[in-house]
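Removed from the display is one protein chain of the complex; every other protein chain stays in position.
And now, subunit A:
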């Protein structure tokens, strides 16, 4: 197709937007509402996901070592743990270090124990994938000179299943919303096309190819998507900015963090725009299809 034909198609698509004022308004509103919902939901989901990952990454195992283990044995134990598949990091902490940590946390009464330290030397082990924690713990437990492996088993299992469910529910909701939006848009575009059915028929009768008929409608879908994403992008940005300003000082120091405003807002806005365009194009494509068989 020649360049001037493309510019004709683009011109046609704008003309048609203007001519079908109310239908344009209806489609844009449908896109706006959906994208706003999708935007807010996605922001929420991604932050929840971030929180979940933060929590998951914070899961560590405390591996306590038998008192009689010698330094060489401890070193070889460390090597053994490191060689296990799925282990991200192993750090060694002596019982003296542990005790001084306790003294720092609970005060000088703890220094009574300096005479006779009841603590054990330990490894702090982190798994690459936190869901592997249980397996790795069992494996470590079978090594020699291991006194105990602790990682808060029940709580973690529960946390994981809650996170898993909430993630799935969020994904289903977003898909549902997108689907509804596509349906709404393809319906509104279909109505504008029914009104132009005769026009399409005439175009085909004078020898217009399917693409010649289709492309202006596709451009129209693109514009509908872009126009429809303006309000969602603005609102989601303002909203997230405020939430970020409010939340991030309050979360300071905790291991859960809200996603940084700067890269995140661009990503989510790009996503909103892209989704707007995709549903616009898909909507027009689906609705023209039916009328091309002349």
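Annotations
Please note the rule applied: a contact is a pair of C-beta atoms (placed from the backbone, for glycine too) under 8 Å apart; a residue touches a chain by one contact, two chains touch by 3 or more; residues count from 1.
Everything that follows uses one rule, which is that contacts and distances are computed from a predicted model.
Per the UniProt record, the chain missing from the shown structure is "Cell division ATP-binding protein FtsE", taken from the list "Aspartate carbamoyltransferase", "Cell division ATP-binding protein FtsE", "ABC transporter permease" or "Glycolate oxidase". Of the listed residues A:199, A:245 or A:260, the one in contact with the hidden chain in the full complex is A:199.
The hidden chain makes contact, of the residues A:79, A:209 or A:242, with A:209. Remark: the residues of subunit A touching the chain excluded from display are 1-2, 4-5, 8, 19, 198-199, 201-210, 212, 294.
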